[in-house]
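All protein chains but one are shown at their positions in the complex.
So that you can tell them apart, the chains are marked A and B in the order they are listed, and the count of residues begins at 1 in each.
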Amino acid sequence: MTRILVLIMGAMATVIFALVILVILPNSMLSDLKAPPQLKQPGQQELLGRQLYISNGCIYCHTQQVRDPVFTTDIHKGLGNRPSVPADYVYDAPHLLGTMRTGPDLFNVGTRLPDRNWHLLHLYQPRALVPWSIMPGFPFLFEHKPTAEAGDKVLDIPKPYAPSEGVVIISKEAEALVAYLISLQHNYPAPDSDALEEVQP
Amino acid sequence: MSTPVTSNPAQEESTVDHSKIKVSPEEMEAYDQSGRKPVLLGFFIAVVWLLIGTVLGDLSSFKFDRPDLLTEQAYLTFGRIRPAHLNVMVYGWASTAMFSVSLWLMPRLCRTPLRWGNLAVIGILVWTVGLGVGIALLLAGHGDGLEWLELDRQWADPLLVIGAAMVGASVWKTLAARNVHHLYVSIWYVAASYPWFLIIFLAGNMPFYKGVESAAVNWFYAHNALGLWLTTINLGLIYYLLPKIIGRPIYSYWLSLVGFWGLALFYALNGMHHLIGGPLPSWMIATSITASIMMIVPVVAVGINQHMTVVGRFGAMRYSPALTLAVIAAMSYTAVSLQGILTALVSVNRITHFTHWTIAHSHLGLYMFVTLSLFGGMYYILPRVLKKEWPSRRLVRAHILLVGGGMVLYIVALGIGGVLQGLSLLAPGEGFEASVSSAKPWLLLRSVSAVIISAGHLVFAYHAYLLAFTSRNSLTRHPPFYELKPVLVKKRVP
Partner (left out) sequence: MFANSFVLIVLTLVIGLPPLVFLFIALAAGQLDDAGSTAESIFEAGELRYSRPWETQKQSQERVQHYGSLVSNPRWEWERWL
């Protein structure tokens, strides 16, 4: 019996130990994190866009973090003017930090590419704007109709990429996703309260 | 220290020290048969998931080469197919096969028939239903949005927890009813994996994390799913298969315990090395890098132990495909762990982070180690449970060569592509286009290897079908790699 106790209690102890260090302690330490005043709380449309960002798996190719300039060139390459800090993410649940840069980082994509129409066309067919892109198009975020009806917003698509007949209508979803992307602007200075000083990388 | 354990003569007399008395082959066969139902069910479901996951993986890979392939439907978009591939392979193929492996190992190691076998059957079915629901929801666009934890926390995850708990209950009940004094090292690994998995899976799926904390929990889970679930049960299997087939006890029992506890202690802390340079408190990342480097202790302990068991007898691989695969898997475990330690170093990580190198690394772990170990396990377990032998050595040979060769090509191609991509992402003068174009040819090579591996899976599935559902008798006179010239062994003096 003692062997079993060593096994089960030892196994529990190691995993709970890690749980305390990596989950419970940070939870307690980051609980008093305040949102920087310049960071806008996402609106309803942006939240819908964020949901679409999640459900269509954008995180599998795009990160949302600017790393420390000491050992990376993220800032040099224009991904942001400073490394990202925990306070930048207080409204994020779940997080969308990402692990792959098959596509570029999007932490400041709203600052870098503020053009709404560019994003709409890019989502419909990335290669219409960026010939070397390997990003998939998301035509299912748009509506394909024979003719535009009253109140429909038609997407202007260059010739080779446009459907042979009918028009492509900008849907509520596509607009929400673009609104979310444009809302990704973190170019304000890093918040520097005492609580944050400690945890900055 | 005086203890009540030794000072209880009644107990001493009542339990025969079975570790001294060898079990008879007939008894072993009875233990195998006691778990027949859940073991066969688990392997059957696992192979079905393997084929589904293969299609999903191939499709994800082809989409890199032809980004306009199948983009019209939302459920076929890359961002849904890729996580579906991961979840099907991890929870469908590997985990279900691991259920069977543990339900087959425990009776043999505890020298008692499997307890609560029907509960395990229900557990496997509940797990499978949960996963099916989760994958369907994921493809429909309802996922939790956390890598490795995509399955819906409302509809899918509770079923997975219940299913794993039922299988775990059967494992632990068998352990509690054991007829042996000593716990063989595989028991440690297999039995501990179930509570570990339940704890990390529940902790990872809690809905109240926000911001960077959500990232910390995400990678705490994702790394431990590998370290405290997939790795442990497969190490348990390898620790059983290597000595058993070679016919030599494990080199050092103590070393295997060092490996077990070292893994439990250090692996659990590794997760944050997926977020190096990220917006987390730096002490967390530093902790994980340190723990990652400490992993060298259990990894080297396991590596030495398994190598010393097999050393001088690599020729046995000619006689047993199970051993061939187990040895490759064991070597891959050492390789992938050392690669992981290397990748956790900041100087390497600055290049390889965010690149296809990570994907190559995870396939070295999840395929060359976990999947090959499970294939090896199936080659060993299925004939014993079914009391039939594998019908064709040609198919065994084709399977092993296709999946082994295909995966080596996969890892090498994507590893090179990842480093080139990473150097390009880091080079101050280069635009983003360079990182895409430098990886492109290697991604194409990856798709080629994906096709080769898929062919291997088809061969395996067909062969497993022949074994299980037909009564074709084998005319085999020699094992599949018998003709292969031994490279690593001295010539046998007749």
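Following the convention adopted for this analysis, a residue touches a chain if its C-beta (ideal position, glycine included) is under 8 Å from a C-beta of that chain, and two chains touch if they have at least 3 such contacts.
Everything numeric in this text was worked out from a predicted model, so none of it was measured.
Of the candidate positions B:Leu70, B:Ala136, B:Leu183 or B:Leu198, contact with the hidden chain is made by B:Leu183. Check B:His223, B:Arg393 or B:Arg446 against the missing chain and you find that the one touching it is B:Arg393.
Taking the complete complex into account, B:Pro321 is the one of B:Gly117, B:Gly277, B:Pro321 or B:Gly456 that touches the chain left out.
Screening B:Leu86, B:Leu109, B:Ala326 or B:Val459 for touch with the missing chain picks out B:Leu109. One chain of the complex is left out; on chain A, the residues touching it are 2-3, 5-6, 9-10, 12-13, 16-17, 20, 24-25, 27-29, 31. Summarising the interface, chain B meets the missing chain with residues 1, 3, 5-6, 18-20, 22-25, 27-28, 108-109, 180-184, 186, 240, 243-244, 246-247, 249-250, 253-254, 312-313, 315-316, 318-322, 379, 383-384, 389-390, 393, 396, 474, 476-480, 486, 489-490, 492-493.
In the analysis below, only the chains that are shown with their structure count from here on.
On the side of chain B, the complex with chain A involves touching residues 3, 5, 63-64, 67-68, 71-74, 77-80, 82-83, 141-147, 175-176, 182-183, 188, 191-192, 195-196, 199-200, 203, 209-218, 220, 224, 228, 261, 264-265, 268-269, 271-272, 274-282, 284-285, 287-288, 346-347, 350, 353-356, 358, 425-428, 432-433, 435-437, 439-440.
Within the complex formed with chain B, the residues of chain A that make contact are 1-4, 7-8, 10-12, 14-19, 21-23, 26-27, 29-30, 33, 54-61, 63, 65, 67-68, 71-74, 76-77, 83-86, 88-102, 104, 126-127, 132-140, 198-201.
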